[in-house]
Structures are given as C-alpha cells and as structure tokens.
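With one protein chain withheld, the remaining protein chains of the complex are depicted in position.
And now, subunit A:
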Amino acid sequence: MTDSAILDAFFEECEDLLVALSDGLEDMREGRADGETVNAVFRAVHSIKGAAGAFSLDDLVGFAHTFETVLDEVRSDKLETDDELLRVLQRAGDILANLVDAARDDIPADRDQVDPVIAELQSFLGAEDLVEEEFVFEALSLSFDGDDSGARFVVHFRPGQEFYATGNDPALFIAALQALGPCEISVETSDLPEDFTGFTWNDGYLTWQVTVADQQNDLAIRDVFQFAEDLCDLQITEAHVDEPAPAIDIGLPDVVPTVDLTPVEPAPASDAPADTPAKTEKPAKRAASTLRVDPERVDRLINAVGELIINQSVISQRIDEAELPNSAELYGDLDDYKLLAREIQEGVMAIRAQPVKPLFQRMLRIGREAADATGKDVNLITEGEATEVDKIVVERLADPLTHMIRNAIDHGIETPEDRAATDKPQTGTLRLTASQRSGSIVIEIIDDGAGLNRKRIREIAINKGLITEDAALSEQEIDHLLFAPGFSTASVVTNLSGRGVGMDVVKTAITALGGRIAISSVAGQGTTFSITLPLTLAVMDGMIIHIGGQTMVVPIASILETIRPSPADIAEIGLSNHLLRIRGEYVPIIDLASRLGVTPNATSLTDRVLLLLQTESVSQCALAVDDILDQRQVVVKSMQGSYGEISGISGATILGDGKIALIIDPDAISAVPASEVNAQRKAQNEVSHATR
C-alpha cells in the first residue's frame, strides 16, 4: 500500500466512524442512550484521533483530543448530560466531520469555526483536565482501539475426535489467540476419566477456556477457528468489562490443570450466557460489517451483465425468428433465462446501491451550520435514511442537496421574530426525506417557511431579462424561473447561498443523473422540492417504437398510456399543431418525426400511435410515433463520451439484432420550442439534400 492508499483507507474508515458518532449523538439526544452508546461515541472520536495522529493531521488531532476528553468525562459520569452539553457535543461532531473533510481535501481548517467550539468544550472541563498532557499516539491504530476500550472475549474450546483425527493441534490455535492480544488461559480436565479404563486414545477430553482481551469484535477470533469450527465445540462470548476474568490461571497452556474446580457440565455452554450480558448487542454490530471493493471491479461486472441482457434479447429474437415447432418448453426456458438475467442484473446493481444515510447526515451538518450562520431556529429531520441509491447518484447528489438545504434555510425559513409574528412555532422545520416509489427514488426537501415569493421572483426575472414585463405566467411557470440560469433571489448576497451558482446548477446536476426536480409551494406554509431519480443508471424499461424507419426507445417511466386515436380524438389548432382530446382534456400532440427531422411512415395522425407522456416541461403531451414494437429492458449506453449531447436524445441502447436504437428524452423532446425545431429540420433537410 502506498501512503496515499493508506490515507484513503483512513478517510474511508473516518466516514464509518463519523456515521457511528452521529448515530450515537443522535441516540443521546433522543434519550435512547446507555453506557455503550457513550462508549461508542468515545471510541469513534478516539479512533479518528489515533489514526489522524499517525498522519500528523494536527488540527484534527487537537480537536479530537478536546472532544474526547469531554466525552471521557461524560462516560465516567463526571459530567451531567444536559441539553447544553448535548448541543455542544453535536456541534463538535459537526466540526470533527468538517475537519476530516478539510484534511481530505488538504485545505487548512477554518479556525474561526473550530476555536469557539474548542472553547465551549473546554468550558465543561474542570481545571485539572485542562492541563493537557502531551499526547502520544501509537503509530497505527487504524483498526484497533486503545487498551481502554477493547472488549474481552471468552473462548470455550473443546476439540472433538474429528479435530484430532484431521491433524489439528490445540496448541497452535491457542498460540494464534495469544497473537491477537493478551490472553488468560485455563484448561478444564473434569471430563478426563477417573481411571484409564474408559479412556479412548483419540478422543478429546480437555476443554480450554481462553479469555482474549483488547478485541474490537470477535471476528479475528472466529477467523482463528475458521476451518476448525465444525470439528470442535466452540463458544465465543463477550465478557462483560466490569467482571473479572472467569478463569484465574494466568499461566500458559502447560499450566497444571485445575482439576478440583469440577463443575460437572461437560460442555461449558450452560455458563456461557451467564457472564455475557452484552451478548445481545453483538449480532447487530456484526451485521454492519461491510465489504470494501474496488468500484472498478463492480463496474466491470455491471458491463458484463449489460452484455448478458443484450445477449439474452439477441437469443430471444433468434428463437422467435427460427419459428421452431413444439417450442413451448423452449419458451419456458427462455423466460427463466430472462428472469435470471434480470435477477443477476438487480443483484449487481444492489452492490452499487448505498443507503443515503451518510449523505443525509452530511446534509444535517450543513443544515445546522446554515441555521447557526443565519441565526434561525431550525429543527432538521431526516426520513428514509435506509433508502438505497446507486453510489454515483449518492456522490453526485451531495452538491445539489447542499445548495438546496442552504437555500431552504437561508431563503425559505423565516427568522424566529418573523415566525412569531405569523403565529408559527418559533422553530422552523426542515425535512429531508427519501423514499422509493415504483422504480424511482424520490428525495424531498420540505420546509415550513414563507413559501416562494412569486411576485419577487417575477420582478427579478424581469430585471434580469429572463421574461418580458407583460409575460403571462402560471404559478408553476414562475416557480420554474428559479431554475433559469443566473437567477438568485437573495437581495443581499449572504455567505451561505448566492455564491453565483443558482438553482440552475442544481437542475443540471439532477438532469445529468436522469432525474427530475419539481417545486410546490404554498404561501405562508412552505416549499417542497422533490427530486425524482431513476433507481439505476444503467438499465431501464423501455418501449421500443418505430419512427420514420428507425427504431427508438421511449422510457416506460414517463409513459402514462398508449392510444390509437380515432379522428374524433384529434383537434386541429392552427396549420400544423394538433391536440388530443382525452377524457375531456386537451393535450398537445408532438410529432416525434418532425422533432427528430425524419420522415414518418404514415402521414395521418390516426394511422399512428400516440404515447401519452408525463413530462416536467409540459405536464402532459402525446408523442406521435409510427408503431410500437415491444416493451423490454434496455441497457443504457451513454454517447456523450464519444459524440456529445444530442437534443432530445438521452442515450442509446443495443437491440437484440445488434442494431443501435436511440433513447428518447421525453422532457427534452417536449420542451424544444416548435419554431426552433423547424429551423433545425430545414437545415437538416438542406444538408441531406445536398449531400446524400
């Protein structure tokens, strides 16, 4: 491992530790804490400090030390955990996370932020604590905690006949345990026959009890017995910290057997639970164990699965074309293949999926900072933290969410005085929720602030020349002006938002992830931003259509229904525009062929199929296509790397016959103003006339 790789590992570990820290502090605040919670919080800070010391991250170490000292006082009940202390601890947790971020980005820490919190922490400490001893760190405490926080595990180990028969030697196992940490070892000989008449030479009569101290968990111990677990009676239990070691002999394995202890139980199982009150907690901790995998390996796997799905559709198509007799069974098998391929694909995608929890916690931190900076009283709530999203989505959501959270606090939620004046509770509420709804992830940012000031938005848009003074806009259209480039409503540029990047950047980021963003706002009651994201980026369900001799794909997610219109359903408006009458509503019809500059097969709309789309730009529209061929899962291939963006096209996929089909972007296709498209089409036609 290179230095930077070790450093990377450190920061990855910090992520986990910060989550543990944040969880613990949350529990303490909610009053769900017990002694172990405080210990966990302490351990997290201590581990960060220890490892940071190894990398000479002095700012981080100094802060973590003060933080840890206060936590130590809490742990030893010298400090009362009141609201004030909890507030400061929470703040300290945020600062610690910021310092970790700063260290990772290799930028100096913001002393203005850090120093007041250090001072606050120190105010909780008595005079004697302030005499800081020069702290010394073990060179690498990456994976183990210090002596004070390690747990002890009691291993009852009784090798059976099989164990010896396969050539195992108990001494080697005990030596391996000793290598893990300080051990207390005793041997139980009560099972030995009184005389040797009943003695079987190759049977196991001895039970060893080894107490291993200084362990973070029992994984290392289980590793020792990995291959022998089935060959012997093995019990590994965590010893309660306060209890003395159950075995007394401090000697080595060759010590004289303590025969006269003789509890008659042959297996030590019965007394094991008695001295392990902490045991119930263990499974939860083990469940959290994770696997760190190089993302590139996962990406390779995903690519291979993508090819598998394409291959599956190739085979389906071939079999269809072959028109084999008696193929019912074959089709059954083919369906199984399809299901399996889908299952594998979902499984592989799940590897990349990550809970939004760390992201949300980071947002909470940012929210608290923003509330502090603006002097607003905000209660931040997160929901659906366990919702899983593709790793890339989690990473790329961080910036837009940061921006939106800051906006919500800076512009959305009113000052305590203003709130009091409008009979609202003084504390504002900002909720950040994630949920999964039929194939999409929905993330909402809900504030109970003043709502959008549409009059002000309008004025600004006019001032900035985004709209004309007499433009008649619906409320929804005014709300959408927020996403226009160069729009920022704060009349005073605060240091929170208004840094020149506006909501348009947020929108661009969300769109790049294949998602959508919507606003709803009620004056005086608050604003909700909802972001809808696809579950995965690589595969989607698509409707395969024909248009002008080409095969294309429309994402099923945006199709509401498909209609074969009768002449009565179609109304004309002007020379070339048509409306579809559906259940008493009129919906604009968009001719996909003209949008893409191709010639449709059928000229009359009634000979074509209409796809009723739900889009963000026009709430509903009907897309006219030549025909619908199929509905299937397609693998999305980006074209931006090799070609660049094409208006109205979000990507491409490879069909069963190996041909490429372009994937329509319903939002973009419905948003392009018709006049511009016509101009483009004209240019396109001229070019093709001249050249082909």
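The rule we apply is simple: contacts are C-beta pairs under 8 Å (C-beta built on N, C-alpha and C of every residue); 3 or more make two chains touch, one makes a residue touch a chain; residues count from 1.
By our rule, contacts and distances are computed from a predicted model.
Novice: For the complex's missing chain, which UniProt name, "ABC transporter permease", "FecR family protein", "Acyl carrier protein" or "CheW protein"?
Specialist: For the chain not displayed, UniProt's protein name is "CheW protein".
Novice: Would you mind spotting which of A:Arg32, A:Arg111 or A:Lys659 touches the chain that isn't drawn?
Specialist: A:Lys659
Novice: Hey, which of A:Asp8, A:Asp77, A:Asp110 or A:Glu307 is the one touching the hidden chain?
Specialist: Within the whole complex, the residue contacting the unshown chain is A:Glu307.
Novice: Using the document's contact rule, name the residues of subunit A that touch the chain not shown here.
Specialist: 303, 306-307, 310, 550, 595-598, 637-649, 652, 654, 658-662, 680, 684, 687-688, 690-692
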